[in-house]
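With one protein chain held back, the other chains of the complex are shown just where they sit.
Presenting subunit A:
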Amino acid sequence: MRPVIPYVTAALLFGLGVYGVLRRRNAVLVLMGVELMLNAVNLILITADTTARALLPHSGQVFALFVIVLAAAEIGVGLAIVLQLYRMRASVAVDEVPLEEKR
């Protein structure tokens, strides 16, 4: 197994996730970009588990499981915020969110 193949795949996925977060205006699509980045991190962890012989076996896979749990919690709270934003402003465009409150 050549570890460079999954590593490069993960790096490209992370770059695409960053691109999606910065490029998209729709908050749901921004969250999809975040999911791509989290998946890239998981792929790095799984690949590192096969290349690095850690003191504890399968540490990388355990970390990947933990990251998946964190991603599930993140998407739940994130979508609650997005839906609340839609309820308040009838729009989910992230660059229309005012950073300071109008009086």
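One rule holds in what follows: a residue touches a chain if its C-beta (ideal position, glycine included) is under 8 Å from a C-beta of that chain, and two chains touch if they have at least 3 such contacts; residues count from 1.
In the analysis below, contacts and distances are computed from a predicted model.
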Protein name (UniProt record) of the chain left out of view, among "Sulfate transport system permease protein CysT", "Septum site-determining protein MinD", "NADH-quinone oxidoreductase subunit J" or "Response regulator transcription factor": "NADH-quinone oxidoreductase subunit J"
Contact set of subunit A toward the excluded chain (per top definition): 1-20, 22-26, 28-29, 31-33, 35-36, 39, 42-43, 46-47, 49-51, 53, 56-59, 61-62, 64-66, 68-77, 79-84, 86, 92-93, 95, 101
